[in-house]
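A single protein chain has been removed from this complex, and every other one stays in its place.
After this line comes chain A, so read on.
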Amino acid sequence: MSKIIVMTSGKGGVGKTTSSAAFATGLALRGFKTVVIDFDVGLRNLDLVMGCERRVVFDFINVINGEAKLNQALIKDKRIENLYILPTSQTRDKDALTREGVEKVLNELSKEFDYILCDSPAGIERGALMSLYFADHAIIVTNPEVSSVRDSDRILGVLNSRSRRAEQGLEPVTQQLLLTRYDPERVEKGEMLKVDDVLEILAIPLLGVIPESQAVLRASNVGMPVILDEASNAGLAYSDAVGRFLGEDIDHRFVTPQKKGLFSRLLRRSA
């Protein structure tokens, strides 16, 4: 029986798609058969971040509408064994997502995959609701600033009231926080919220802190999940987060500013 994860945030631009790509890749690297689904109908991006945009023929919506078979729409990653991408449609909108259609596709995928990762669009409307409705686990992507925290709080409320598990009175959706774009130096200057400030408001377990990093932009521009960049702090932080998700006990890194000597200041390599 596969596990369904939703990567969600409420707010846009906080790193859901980057995190979905990294996380799905991380799970596949550890040997789990994983598919990542783009729920952002009309604003298709996941395929770019995953570097498979030139191989999209059919998409999620085609499968929902019965215009294509699931196997025709699934794209197998060229780098990682066990990793598949289900891209979405750029020409349709969120109304194309029906609960029955999404359920049918998820049921079919769950026969084959260990993990199904749903990359949620921003907002709390249909696209976001459909992406979280069937979830077993939710990863809440939040930036260390007040508006992002408030929107995350809102989406946690939605998970607690409008997910399938909530509606059917089942065991609640587990919720973990992924704090992205964290800049310890700016936190120290008081320009960003501290990890503890965010945790105090959201009151959910911390899955990981991803440091602000040039590597993220670089990776998405070349269509490579940043977790594959093992020289970057962001990549390592994602790798740690995947480990924690799977139950490993890993200390949090990159939450305090690194002490820099003159040498490293001169040779400052982007993190």
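The working rule: contacts are C-beta pairs under 8 Å (C-beta built on N, C-alpha and C of every residue); 3 or more make two chains touch, one makes a residue touch a chain; residues count from 1.
The rule we apply is simple: contacts and distances are computed from a predicted model.
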{"item": "Name per UniProt, for the chain absent here [options: \"NADH-quinone oxidoreductase subunit K\", \"General L-amino acid transport system ATP-binding protein\", \"Probable septum site-determining protein MinC\" or \"3-oxoacyl-[acyl-carrier-protein] reductase\"]", "value": "\"Probable septum site-determining protein MinC\""}
{"item": "Hidden-chain contact residue, picked from the options A:66, A:169 or A:247", "value": "A:169"}
{"item": "Residue of A:30, A:154 or A:186 in touch with the missing chain, whole complex considered", "value": "A:154"}
{"item": "Positions on chain A where the hidden chain makes contact", "value": "124, 150-151, 153-154, 156-158, 160-161, 169-172, 200-201, 203"}
